[in-house]
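The other protein chains are all here in position, but one chain of the complex has been omitted.
On to subunit A.
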Amino acid sequence: MKEKIYKKEIRITIIFTVLLLLTGHSASIFVLFPGLQQGTLWGFPIQYIIPILLGWFGIAAVCLAMTLVCNKFDDEMAEYVKTLAPETDTSTENTQK
């Protein structure tokens, strides 16, 4: 089970890192694929308004999903930790330098 939780943590972290980078840097996509620089939305050129919208509501949506998924993951981790024997020698003090 712990292997599954570990992989899930890594997967969640990578997915949300990539999503945040894509929403924050979506203008790069329009530079990489100039063919996408066509059309308008609400009167604005698409390559202008989409990065602004993704940089606001897109990031907020990713953060909301991240919060729901990561908080649920924390519960799963806490459930797993509860099944373990009580801690004996890994107190904070033992690891202080």
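Here is the rule we go by: a contact is a pair of C-beta atoms (placed from the backbone, for glycine too) under 8 Å apart; a residue touches a chain by one contact, two chains touch by 3 or more; residues count from 1.
By our rule, contacts and distances are computed from a predicted model.
Participant: When one chain of this assembly is omitted, its UniProt record names it as which of these: "Dinitrogenase iron-molybdenum cofactor biosynthesis protein", "Na+/acetate symporter ActP", "NADH-quinone oxidoreductase subunit I" or "Carbohydrate ABC transporter substrate-binding protein, CUT1 family"?
Facilitator: Not shown, but named in UniProt as "Na+/acetate symporter ActP".
Participant: Mind listing the subunit A residues that contact the chain we can't see here?
Facilitator: 2, 6, 9, 13, 16-17, 20-21, 23-25, 27-28, 30-32, 37, 40, 42-45, 47-49, 51-57, 59-60, 62-64, 66-67, 70-71, 74, 77-78, 80-81, 84-88, 90, 92, 94-97
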